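Only one protein chain is missing; all other protein chains are in place.
As written, the chains take the letters A, B and C, and residue 1 is the first residue of each chain.
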Amino acid sequence: MLEIITSILVRTVVAGTPLLLGTMGEVISERAGILNLGVEGMMSLGAATGFIVTFTTGNPWLGLMAATIAGALISVIHAFVTVSLRANQVVSGLALTMLGLGLSGLWGKPYIGRPLTTKMHAIKIPVLSDIPVIGKVLFYQDPYFYLSVALGILVWFLMKHTKVGITVRSVGENPKAAETLGINVARVKYLCVMAGGAFAGMAGAHLSTAYSKSWIEGMTSGRGWIVIALTIFALWEPARAFVGAYVFGGIFVIQYVLQPLGISPNLLAMLPYVTTLGVLLFYGMSKSGKRKMSAPATLGEPYIRGSR
Amino acid sequence: MKRIEKLEMKGICKSFVGVRANRNVDLTIEKGDILGLLGENGAGKTTLMNILYGLYMPDEGQVHVNGQPLHLKSPKDSMKAGIGMIHQHFMLIQKHTVLENIALGYADAPFFFPQKYMRKRIEEYSRKFGLEVDPDKKIWELSAGEQQRVEILKALLRNADLLIMDEPTSVLTPLEADELFEILRKMIKEGHSVILISHKLEEIISICNRVMVMRKGEVTGAAEIKDVTKVDLARMMIGREISASYEKADIRPGEPVLEISSLSVNSDQGLPIVKNITMTVSRNEILGIAGVSGNGQRELVEAVTGLRRSEEGTVSLQGREVTNKSARTIHNLGINHVPEERIKFGTVANLQLFENSVLKKHHEKPFSKNMLMNYPLIKNHTDSIIEKFHVDAASINVPVKNLSGGNIQKLILGREIASEPSLLIAAHPTYGLDVGAAEYIRKELISARDRGGAVLLVSEDLEELFQVCDRIAVMFEGKIMGIVDPSNCDIDEIGLMMAGTSFEGKGETN
Amino acid sequence: MKKIYALMLALLLATGTLFASGGQEGAAADDQGGEEKVKVGFVYIGPAGDFGWTYAHEQGRLYLEQQLPWVETVTVESVPEGDAVRFIDRMVQQQKCDVIFTTSFGYMDDTVQAAEKYPDTTFFHCSGFKRAPNLGTYMGDMYQIYYLNGLISGAMTETDKIGYVAAFPIPELFRHMNAFGLGIKEVNPAATVNVKWTYAWYGPDKAREAAEALVSEQCDVLGFTEDTPTVIEVAQEHMEKGDRVFALSHYSPMEAYGEDATITGQLTDWGVIYEQVMNDYKAGKTADLTNYDLLWLMKENAVELGASWDEKINPKYVDDLKNKMIDHAEFGNISVYDLVMKRYDQ
Partner (left out) sequence: MTVTILPREKTSALFNVLTLLGSLLAGLVAVGIVFLLKGINPFFAIGEIFIASFGSAFGFQETLTKAIPLILIGAGLALAYRAKFWNIGAESQLLLGAVFATWVGLKLGPGLPAWAILPLMFLAGFIGGGLWGLIPAIFKVRFGINEVISTLMLNYIAAEFVKYLVVGPWKGETKYGYPYTDDLPDQAILQHLGSTRISVLMLIIAVSAALILAFLVYRTRFGYEIRVIGENPEAGRYAGINFFRTSLIMMFISGGVAGLAGVGELSSIHHHLSYPDTISAGYGFTAIIVAWLGRLNPGFSILSGLFFAGIIVGGDAIQMSMGLPATTVNVFNGLILIFLIAGDFLLNHKVRFQRRVL
């Protein structure tokens, strides 16, 4: 029994890693007031880029870097269209998803099914990894896990305890107030969207170089959309994003564990999505929940400088 | 850091499209002054202050500090020069804590843990000026007065020597206002100076040491407070002979159309803002509601038209009770409404002219029948409105956003009057219009009255009220201070009522 | 304004059409000058590089091109079931294919329809059961190999729990799982098989979680039907962490993904089948295909035991199997290795 629990937890953490990375990115972007529905596309591009670079150079770290840059670069399109051209963020995000999926499919085609010779191996942290259960879950994982946790904590810290965090959050809540206090709103928004893209790219690289170690079209299989739901689930708080990512990772894992109980695997596969709706509904039912669920005040709205 | 000993604005002129907001304005303020800037809405006070704060560039004129000319291109420049401004609508981030709000964009705060650093500074300043506020609270948890203190702290921490406050007491309870004045006095002692924009005579008298009155972009008077009385100020503010009334048919008011009794309404913040109002508007009558804006006029109108819940009391329309009925039900009973914010409520900017010409009436015959819209007929109707009300538009097929403000207002008015409502409620219908358009709209209001309609006119423009109304009610802090007959009344009286003095005796005339 | 807009949009479509018809000639020119070649179209359900079903067919196609120089091929991949018709249309009408292979059961009805529509083209549908004069069927079935895999798995398990990651509950899979189970029981009556369904032919993430769940249930030999080597990778990772988890390769030689974890597996060589079919075609044996059903098994070498084409069993574990002695009803006391080889030869 203990072994099953350990295994579930180990897998939960692994399955939650791309979700955590993606959610952190989307939290940053949405905190600055830009809804980016293109996560699925950016992740996919990250996955393809990460794989191709790892495959050709044999260095998974270069793959990770390339994926991060690719994610950030493609997100610039979204930033330009929504910040500079004030276009509808929903439509632009969807366009980005299509573009990301298309480009990754086009470039990744020759790499479908090719085995990765160099992999990121799990790192065993001495001593700590010998602790029962927790040791295996937290201290014997692939480097992406440690990276995602470190970045997650970093984002949390930046958002909560630094000037940058205050600036970013203010830009999403009240860009006009930020502008009068001398902050370049457009620049903050651009940078935040790009940070979101970079995180999504990393999440993609995790999928193709650490999780599956292979590339195939559509391998993100909806994780980008879950990330967007998770961002609401997390109420735009990086600390809650940890909870959300691992809860959802756990739900993904537990489907297979529960199969012997005779519940239809298809109904189990609905769990992550039903849970999301359930949580939102739970928030939506109560007044205080609604307040909590209230997004950054200007999320989705174009900001026009100097408007009165 | 050199402090502001003396600040002068000289010969400031500023025009917006077609409107001269400031004409050759001079202003001087010295260290330790609390200068009251008095005037009606639209008198140009806020424009002048926005120039001082670097938000607008003046067309002409200069600003000097301690004798040196100052170039203000953005709020950053004015902040650097030691000028701080607190807007009527606070520039605060509701979901953030006080600390975070003050730390935002604060140059001296460290990168890591800026809150910790700010907390020390805030405590220091709180003690110095008596600005008590819990730094860890979120803004939305604070009362308006506390939020204002945050704004003041924000300005002071940015080394504001001169603090501009735009109608600071309009959102405060009397107790909070007293606390604010206490803070301001402390600031003066510390060598700061304050410019207070207000149209409340009482508070200007009680806190300021100097006053400057503006009307229509010009300075109409400046004095030391000790040399003037409330009545003097009221005269300076309104201060002119009322020009002749428009011609009106000599008809006695008919049966009552709108009866409001003991109506109480809450503001968006959930505080009582209309308090126990009772009044009647009859056929062939224009009832004006005078008063400085923000005294509950807007909420009153919204409650009557079904856009806001009333807490207590009743509203009856031609004998039928319509309290808290839906906007559509009330409209169907014959109330038409020219809303205050015409762009926000009254029209749909991206829809075409003809589509806007039936907004709110689109569900009625003959404009729609069996769920279908009769667009040919609507277009004819629009043509007639455009012709009758002289709406200047390229075509009825252009989006309304292409029209100027005056033309939008004419369109709305035309739409609301054309259907011969039993009651027309018009809120600030001529606000921001040029003289010709305003005159035209006033005449239309009168002719609606002459044809047997009842009109409730909310306006800040006393001249307008005197010219068109049969009776004028003055609202102050959610209450009716008195109802007067314009043909038989002293303008000072109204000024005093607007400033909160209740007048017994005159009361209802019918 | 709306009218102009509509007009322009229509004009746009029209220019597209014009542009299109203008370019047609150029494309058509390519098709001429062809020699006496037979053009063969392949419709694939998955991506050609999936390392499973479609990959195996792709290898078969390449083998075919290599063996029969008079064959020219064209492929289209990732064609959703129920949408094959338009691809077949295009293969017949534009690419002028003479023979078309549709390689998934789900294409059956579409292939039948297409065969009716194009009587001059010859169709072969993989794994189906409907035939027509110009529609034959073929299949390389591996239930024998699964049985052999079962024998080996039964011998290798120490926990007496064997895991199976299965894609979709369809008859072919049940057939394989039954054969697999039969083999296991013959060697190790105490062993049980745990099954996890993924509902995806191609789902590396799902297969991974399913395999991990099986490992956590103490399964130490993993078989699977899914088109990626994911399950092998999972087993290999556990091996590297010091656990004892084996896996059976599926469809393609996957030993490279888990050199320690892979014991053996199932291989299909579609190439020999395709070669046979095309030779039959050339020889004119395919005029009436109503009874043409090429169901090839082990004896035709269409399917093979092993995780790579060279070795039937990973040499690392040959000794283990040779040392594992069981009492067998038919052969008495025999090593599992010998049993497997005996059965293989049968």
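As a working rule, a contact is a pair of C-beta atoms (placed from the backbone, for glycine too) under 8 Å apart; a residue touches a chain by one contact, two chains touch by 3 or more.
Keep in mind it's a predicted model, so treat the numbers as computed, not measured.
Note that the undisplayed chain, when the full complex is considered, contacts A, B, C.
Among the residues C:V38, C:L62 or C:V85, only C:V85 touches the chain that is left out of the figure. The missing chain, though absent from the display, is touched by one residue of A:A95, A:M120, A:V155 or A:A234; that residue is A:A95. Within chain B, the residues in touch with the undisplayed chain are 306-307, 326-329, 331, 337, 339, 344-351, 355, 359-360, 362-363, 368, 371-373, 375, 394, 398, 402.
Touch with the hidden chain on the side of chain C covers residues 1-2, 4-6, 8-10, 12-13, 16-17, 19-21, 23-24, 27, 47, 74-78, 80-83, 85-87, 89-91, 93-95, 105-106, 109, 117, 129, 168-171, 174, 199. Counting over the whole complex, chain A has residues 37, 41, 77, 81, 85-88, 90-92, 94-109, 217-218, 222, 225, 228-229, 232, 264, 266-267, 269-270, 272-274, 276-277, 280-281, 283-285, 290, 293, 295 touching the chain that is not drawn.
As a convention for this text, only the chains that are shown with their structure count from here on.
If you draw each protein chain as a dot and join the dots that touch, you get a simple line with two loose ends.
Of all chain pairs, the one linked by the largest number of contacting C-beta pairs is A-C. With centres set at the average Cα position, the gap from chain A to chain B is 46 Å. Centre-to-centre, using mean CA coordinates, chain B is 76 Å away from chain C. With each centre defined as the average position of its C-alpha atoms, the distance from chain A to chain C rounds to 35 Å.
Listing the residues of chain A that touch chain B in their complex gives 161-164, 166-167, 169-170, 173-174, 176-178, 180-183, 294, 297. For chain B in complex with chain A, the residues that touch the partner chain are 75-76, 79, 91-96, 100, 103-106, 109-115. Of all residues in chain A, those touching chain C in their complex are 3-4, 6-8, 10-11, 15, 111-115, 121-122, 140, 207, 211-214, 216-217, 219, 221, 252-253, 255-257, 259-260, 265-266, 269.
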